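One chain of protein is taken out of this complex; the other chains stay put.
The chains carry the letters A, B, C and D, assigned in the order they are written, with residues numbered from 1 in each.
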Amino acid sequence: MTRLYKKTRKQVGLPPGTIVFLGEKRIEKTRITLIDYDETHFQEKIVENIEECFPFKDEPSVTWINIDGLHDVELIEKIGKHFDIHPLVMEDIVSVGQRPKMDNFDNYIFIVLKMLFYDERKNELQAEQVSLLVGKNYVISFQEREGDVFDPVRQRLRNQKGRILKQGADYLAYALLDICVDSYFSILEKVGDRMEFLDGAIVENPNPENLQEIQTMKREMIFLRKSVWPLREVISGLERLETDLIKESTDIYLRDVYDHTIQVIDTIEALRDMISGLLDIYMSSISNKMNEVMKVLTIIATIFIPITFIAGIYGMNFEFMPELKFQWAYPVVWCVILAVIVGMMTYFRRKKWL
Amino acid sequence: MTRLYKKTRKQVGLPPGTIVFLGEKRIEKTRITLIDYDETHFQEKIVENIEECFPFKDEPSVTWINIDGLHDVELIEKIGKHFDIHPLVMEDIVSVGQRPKMDNFDNYIFIVLKMLFYDERKNELQAEQVSLLVGKNYVISFQEREGDVFDPVRQRLRNQKGRILKQGADYLAYALLDICVDSYFSILEKVGDRMEFLDGAIVENPNPENLQEIQTMKREMIFLRKSVWPLREVISGLERLETDLIKESTDIYLRDVYDHTIQVIDTIEALRDMISGLLDIYMSSISNKMNEVMKVLTIIATIFIPITFIAGIYGMNFEFMPELKFQWAYPVVWCVILAVIVGMMTYFRRKKWL
Amino acid sequence: MTRLYKKTRKQVGLPPGTIVFLGEKRIEKTRITLIDYDETHFQEKIVENIEECFPFKDEPSVTWINIDGLHDVELIEKIGKHFDIHPLVMEDIVSVGQRPKMDNFDNYIFIVLKMLFYDERKNELQAEQVSLLVGKNYVISFQEREGDVFDPVRQRLRNQKGRILKQGADYLAYALLDICVDSYFSILEKVGDRMEFLDGAIVENPNPENLQEIQTMKREMIFLRKSVWPLREVISGLERLETDLIKESTDIYLRDVYDHTIQVIDTIEALRDMISGLLDIYMSSISNKMNEVMKVLTIIATIFIPITFIAGIYGMNFEFMPELKFQWAYPVVWCVILAVIVGMMTYFRRKKWL
Amino acid sequence: MTRLYKKTRKQVGLPPGTIVFLGEKRIEKTRITLIDYDETHFQEKIVENIEECFPFKDEPSVTWINIDGLHDVELIEKIGKHFDIHPLVMEDIVSVGQRPKMDNFDNYIFIVLKMLFYDERKNELQAEQVSLLVGKNYVISFQEREGDVFDPVRQRLRNQKGRILKQGADYLAYALLDICVDSYFSILEKVGDRMEFLDGAIVENPNPENLQEIQTMKREMIFLRKSVWPLREVISGLERLETDLIKESTDIYLRDVYDHTIQVIDTIEALRDMISGLLDIYMSSISNKMNEVMKVLTIIATIFIPITFIAGIYGMNFEFMPELKFQWAYPVVWCVILAVIVGMMTYFRRKKWL
Partner (left out) sequence: MTRLYKKTRKQVGLPPGTIVFLGEKRIEKTRITLIDYDETHFQEKIVENIEECFPFKDEPSVTWINIDGLHDVELIEKIGKHFDIHPLVMEDIVSVGQRPKMDNFDNYIFIVLKMLFYDERKNELQAEQVSLLVGKNYVISFQEREGDVFDPVRQRLRNQKGRILKQGADYLAYALLDICVDSYFSILEKVGDRMEFLDGAIVENPNPENLQEIQTMKREMIFLRKSVWPLREVISGLERLETDLIKESTDIYLRDVYDHTIQVIDTIEALRDMISGLLDIYMSSISNKMNEVMKVLTIIATIFIPITFIAGIYGMNFEFMPELKFQWAYPVVWCVILAVIVGMMTYFRRKKWL
């Protein structure tokens, strides 16, 4: 989770609007995919030069240009120029530590959000910044690397049926938002599973790794919260936007995504509460273990210390110790010792220590 | 309480409005009950085919169609089509992990809320999603399974007297909401009882199961909170709604449910505070027990260690130890030992350890 | 404090507006007191039948009808009918677990609040629900049992002087509200006194009863908070009410009660903070005691264990132990033992353990 | 800090507007000081009878009447009558436990605030209530006792230069408010100093008195918070007031006091956070000490217990123990003992316990 505070902004002092990519380079070569569709046709291709996409800007069909990889600054500048994007927006696209946000311009809407993955191998949450430029009849999406959660949308388009083909670019943008928010649910599910597993493990046998795990989950929840809270404003902002770019019929769908976002936030808050409960369990399990250790020590010590004393007494070398001469002294001492042991045992049993 | 974060949403990436039931199938066969009434007549029957209900839509009498079981997707689609329900609403009805919410459409109002049960056998809180579609003269309610808290309303209808018969579908919807909120009170009462029981148990003899129980209650309260908080907005939303579907005379009843909801929320918050108090008691009970164990150990050890030392001294085998030859040495040693014991005892008594 | 979550609502499912008293019956027979006054006359009597009070409704003088005991449902229904009170209001009057609230109707204002007592014998906070119906020239007050905090108001009326006689029913209602809020201050004072006492006791000698007491106080504060917070809204609501029932000249007095309510809330919050401070003191006192116990154990053990070892050495029975034959061996061993004791003591003193 | 919840309100049930002083009587005789000034003249005198001040009410010059001591109810009633003050205001002036507040009347503004002192001798925070009545050309200030923070203002007036002489009564009121808020800063500074001192002391050698001190500081911060938070509303209320009594040119000065108040609040919140940090340090210092004690015990015990056992073995009196006869047995036993000691030491060093 080092990403939480790692450098994600441009070098301090560069003029605003300077497009400098400072994230990790997560893909070798920028990959551009073009999808163009309307109710009657569908076209999908991987393009080599971004210029191939430009003619689609002015066609009435919906065009979705997806860019994987943000390090090719020149390419991004070309897009900015052709689509008439504000330099600050271009800067935000390549600055990968952005907070989710939405900005409304005359001819396009700019949306930043987080796509989240759960890396099963590293048992670690990973994030990728996704930027959407939503124009009249195009959507341009920027991602840090290949691989995303958008495949089901692509599949729906390829099938060439369903509501999505009849709707405009705003509906496509909604579909992409929706699928991102949907994917948060599966993240939360995984966090929930790990939490349930931890819960059992801690009660059984608490150890410092559990604490590490709890802390990691806590930080992941902090990170998730940072990523999802602002999304709420983004989506309710989209709903309330007075713009031609979003048709009224799309509003109800945005309302639906909004509801899901609230649900995600609710669940995050609930999980946070439960994680702090885990910490309580951990702490008290440690206390319990310590208690048990102390009890064993106390039982052993309090039983043997007195009888060792008795043995010590008759180990003394005084010349005038009448007991030493008695024939039955030794067995009597053993009886006394047994009596002490039995007495102690009874006492502990009454105290419920045994 | 695994339900808190379990998968309750459709498979990621399905187009919005796809009606896929993903909850547990809690009833074998969907059961449809129809109640139709006005001031002068009352009719109740179990119908086999949903089509039988359709003619009632356009009659002036109030019709209440109750569906138990959400897995029969086809049936639900038929209802959606006949009553002209938005596909997203239909999707919400079968997605059983919804947050309570209210949506206003031209010809109906859509309400989602949680019906809560306390499963006495499993000692566990259980939830079921209830969706209401409130139209001009009909209410359609969707539940996950048979068995609900609505029986008193049915009984009042069957009695064929009382205010409810003279009022419209909005009043029926209010009555259903009211009875759900009322049932929350008995849940809280049970939680309160368990808390009181736990409180005594913990002070008597704290053990890790108590902690488990506290955590379970804490999670239940988190879940309750998630279920009831949004209800507040739902009901105040209904009150403020500008629609013909809710008559002005019903507003004061909604205001009453609203007051009860606030009261439930207040009690939940108070119970949360008290549960965190339980945790404090538990933690300090553990500390107290440890303290007691330590005291026993310390008392035994500090009394016997010095006198064992004395015995050890006269167990030494030096040839030139004058005391060993003295006739009264042995009784004197015993006196010293007794003096040490009495001294220690006095010290501990003064320290209030005994 | 079981009252906090005990059943206080009507049986689930009764139709709204059903008047069923479910509280504890706290008085044998309902007692009705009538006070009627204006600037020139004053009349006070205990009436047997509520019907005797009805003629006063339409007279211009101010009438105060006080009902002690809520179990006589028939009586309450009569009042409801004669004064034209909404059924839901009548239900609220007898449902004794209400949250403080205010409802405005055309011809009367309905106010619910809590009257609090401190039961000195049981050392326990007790609450009683008081409902006020404020009409054009009457106030009807409903209480659960005899005995209230209103006596000073009655006395002022009986004295037949002061501002109260010249003012209307709204001023009388204000006077009753004011005296309730005033009585909260003395409750808080008592809580404060107990807290101060506890504070000293805990530092002196913490024991589990202290913790119980802290928890009880915490719950009382939770209950107080629940009772007073909503009152704030109630009174500010009265101030802002657009109604003829409250004269403008009364507004400044309501503002005064409002200020006092805020002050009560402030003090409750401060006391809550201080109670959580008490818990910290308790916990750390326990820790301190444990620490002290440990120190005693450690000092005794670390002093005697080494010297017992020395004694043990010379208790060995080897044939060839030259020291055993030395004449000065025994005194030398004593010197070593003393040196060990002095050395340990010095060490502990330097560590500030002694 | 008992003041936090001590009785500061009139006897429950007195009619509103009754002027009864219930605070501690902090001054023998009420002292009245009159200052009258305008741009051209300045007059300051101690007056015996309040009536001497009355003529100044209608003169155009600014008059500041300062009353030290609130127990002379008759005097205060005279002022109330002459300056036409509402009875509730007069009651608030003598009720010394008021929350800071501001009330706007037609011909005057009423302001209540807290003047805070740090009693160096008792090492204790003390508070005094100050009430201001701000009229067209007069300010009347009421204090509980002699001695205040207003001297610099008096000095500025006496110097007969500066902006204050040209401004009206509103500016004088501002100056008094400003100096009160300024004095809070020095209080916070002292709290900060004590905190820094405590911080060092706790890490060095934590003891229960530190905890007491932390709790005292915590309560002082609670009290400060209660005194300063409402002041924010008071001052922003003054700024927004639509009245002729405050000239527009004074607004920027009020804005300045407002900024300072916010700064005080910020600092209080920061100090509260830091005090809770102190508690963490204290708790963990106690834990650390316990840990250290345990380590000493464990080291001593684990070293000596095994070697004492070895000595015990050869203290046995069996007839057939071949080692007892060996010539080198005794030195060998010593070697074994030394080996055990060295082994243990190494183990502890590796564990970083030494």
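In this text, a contact is a pair of C-beta atoms (placed from the backbone, for glycine too) under 8 Å apart; a residue touches a chain by one contact, two chains touch by 3 or more.
As the structure is a computational prediction, the values presented were derived from the model and not from experiment.
Engineer: Which listed residue, A:163, A:194 or A:218, touches the chain dropped from view?
Structural biologist: The one listed residue touching the chain not shown is A:218.
Engineer: In the whole complex, not just what's shown, which of A:293, A:336 or A:354 touches the removed chain?
Structural biologist: A:293
Engineer: Using the touch definition up top, pick the residue from A:88, A:338 or A:354 that touches the left-out chain.
Structural biologist: Residue touching the chain left out of view: A:88.
Engineer: I'm checking contacts with the chain that's been left out. Which of D:14, D:75 or D:301 qualifies?
Structural biologist: D:301
Engineer: Kindly state which of the options D:179, D:201 or D:241 is in contact with the chain not pictured.
Structural biologist: Hidden-chain contact among the options goes to D:179.
Engineer: What residues on chain A make contact with the chain left out of this view?
Structural biologist: These residues touch the chain not displayed: 2, 4-7, 9-10, 12-17, 86, 88, 97-99, 101, 103, 205, 208, 211-212, 215, 218-219, 222-223, 226, 279, 282-283, 286-287, 289-290, 293-294, 296-297, 300-301, 304-305, 307-308, 311-312, 314-317, 321, 323-330, 333.
Engineer: If the missing chain were put back, which residues of chain D would it touch?
Structural biologist: Those residues of chain D that touch the unshown chain are 149, 151-153, 155-156, 162-164, 175, 178-179, 182-183, 185-186, 188-189, 191-192, 195-196, 199, 203, 252-253, 255-256, 259-260, 262-263, 266-267, 270-271, 273-274, 277, 280-281, 283-285, 287-288, 290-291, 294-295, 297-298, 301-302, 305-306, 308-309, 312-313, 315-321, 351-353.
Here, only the chains that are shown with their structure count from here on.
Engineer: To the nearest 5 degrees, please report the angle of the rotation taking chain A's Cα atoms onto chain D.
Structural biologist: Nearest-5 rotation angle for the superposition: 145 degrees.
Engineer: Measuring from the mean C-alpha position of chain C to the mean C-alpha position of chain D, what distance in angstrom results?
Structural biologist: Here chain C and chain D have centroids separated by 26 Å.
Engineer: Mind pulling the chain B residues that touch 2 or more other chains?
Structural biologist: 283, 287, 290, 294, 297, 301, 305, 308, 312, 315-317, 321
Engineer: Once you've mapped the touching chain pairs, tell me: line, ring, star, complete or other?
Structural biologist: It is a line, because the chains touch in a row without closing up.
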